[in-house]
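A single protein chain has been omitted from the complex, and every remaining protein chain is retained in its original position.
Entry: chain A
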Amino acid sequence: MKFNTGNGLRRIVFTLGATAGLLVATGAQAKDTVELGFIGPLTGGVSSMGLGGRNSAELAVKLRNADPDSKYHYELVALDDECKPNVGVQVATKMATDRKVIGTIAHYCSAVAMGTVDVYHRFGLPMTVWGAVLPDITYGNDYPEITRVNGTMINQNEKAAQFMTGLGYKTFAIIHDTTDYGKGHNKYLSQFLAQDGAEVVGTFGVTSDQQDFTAELTQVKALNPDVVVYAGLTPGGVRVRQQMEKLGIEAVFEGVSGIKSDAFFEGLGGDLAEGTVTFLEGAPAEKLPGGAYFLKEYNAAGYDSPPEAYGPFAFAAMDLLIDAVEASGPDRKAVVDYMSKVKEHDSITGPITFDDHGQNTVALITAYVAQGGKWVVWEDSDYAKGTLSLVAPK
């Protein structure tokens, strides 16, 4: 029998291993402990996303530990990347150099993931992305260690362009932050909008922590587009929407996955958020194949913050990682091998199939609209039914 614990236990004689194996086989309590990692922004402007992801990953671990059939006892090591690339590289290194950690799921912020993939590769630590959407994280390298359960911004923007042009909007002004995340969204959205026959009348790069957008928005106002797009994260999205109002810009406000958070409403108040359109990979938790189960368990666990948009992906990623350890043992190399062969793997977000870059090929994208202080799936909203309407195309 294969029994690689990957830690000091490796040296223990066969008899002990056999005894442990016997204990596992009989479902006794003395299981080996396997440490699995979680990295995400637990503090800072987008910490709500990180905390939701962390809780969801923790939930996956808890549920598995409660399962008498599991071969190991799992422990979650959660580290904070603060959504900053420099901090991310530090904590990724810390995680990767800890030989007790067999695998990790990591990163909501694309800029951070771009900086850390090399670290995981160098130390051979299997890492599954649970939130970051920049295509290059999986497609920009050939690292077998890196996989991703959520879709990329390519899928997201393809849908976004189709959806908005489908509603009759023709002219777009794009304000994007100058991180890899914002620039990537700008690139793909512009590309797909052009394909769908719409025009991007202005593109503005802004720093991700910029407070004042009035100079950019004044230009936007002069360009008079149908839609103002902000490609960035919630804090910037809140400010752009606020300041559009100050300058009297009449246009639809469209965001990207980065603004689909409850914090968007906390920052804006309900009235201004109303009618904001955004897109996200997957579907809302309750509409996912395993969503009802996930939400039931999440609520039962009594976390004080919501799972947020990427919680289900964090849960699915962690669950997949645990499955990998269950199937191939607590060994980094074996887990990497397992990940390279994942096909139609059952998860709460639907079946997971990794392509040769470790990218999940499922490209389910959902459009959301802000209605009555929360994000509503477009098809279920009063906007789709026609009782409410967005700012009309000019």
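We take it that contacts are C-beta pairs under 8 Å (C-beta built on N, C-alpha and C of every residue); 3 or more make two chains touch, one makes a residue touch a chain; residues count from 1.
Simple rule for what comes next: contacts and distances are computed from a predicted model.
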item: Protein name as given in UniProt for the chain not displayed, "FAD-binding protein", "Branched-chain amino acid ABC transporter permease", "Spore cortex-lytic enzyme" or "PTS system mannitol-specific IIC component"; value: "Branched-chain amino acid ABC transporter permease"
item: Candidate in contact with the missing chain, chosen from A:266, A:346 or A:379; value: A:266
item: Residue in contact with the excluded chain [from A:86, A:207 or A:299]; value: A:207
item: Touch with the omitted chain, as defined above, among A:248, A:302 or A:386; value: A:248
item: Those residues of chain A which, in the complete complex, touch the missing chain; value: 43-45, 47-48, 178, 203-207, 209, 211-212, 214-216, 218-219, 221-222, 234-235, 238-239, 242-243, 246-248, 263, 266-269
